[in-house]
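Just one protein chain is left out here, and the rest sit where they should.
Here is chain A:
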Amino acid sequence: MIAWALNIASVAVALALLLNGWRLLKGPALGDRIVALDTMVINVIALIVLIGMIGGNDTYFEAALLLAMVGFVSTIAYCKFILRGDIVE
């Protein structure tokens, strides 16, 4: 039962990634693209956790933790760059 749930969840998260990619390509505002990128990072974390659960191996979770940190920092850096034209003042 868990194997079925993991497969269905993987398909759902992959579909969510595709929807984010559509919004990333379509825009129209710059804020939409930043939201789409930020959500893609979160969905990739979900996908990594699902892969770790399918394989019964928690080694990948360190990659997910790193991705959570890097994704947040990159979103903030992008926003600061648009707001101020500079990242570290």
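What we mean here is this: a contact is a pair of C-beta atoms (placed from the backbone, for glycine too) under 8 Å apart; a residue touches a chain by one contact, two chains touch by 3 or more; residues count from 1.
We adopt the following convention: contacts and distances are computed from a predicted model.
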> One chain is missing here; what is its name in UniProt, given the choices "Malonyl-S-ACP:biotin-protein carboxyltransferase MADC", "Spore coat associated protein JA (CotJA)", "ABC transporter ATP-binding protein" or "Na+/H+ antiporter subunit G"?
Replying inline: "Na+/H+ antiporter subunit G"
> So which bits of chain A touch the chain we can't see?
Replying inline: 1-2, 4-6, 8-10, 12-13, 15-17, 19-20, 22-23, 28-32, 34-36, 38-39, 42-43, 45-46, 49-50, 52-53, 56, 58, 61-62, 64-65, 68-69, 72, 75-76, 79-80, 82-84
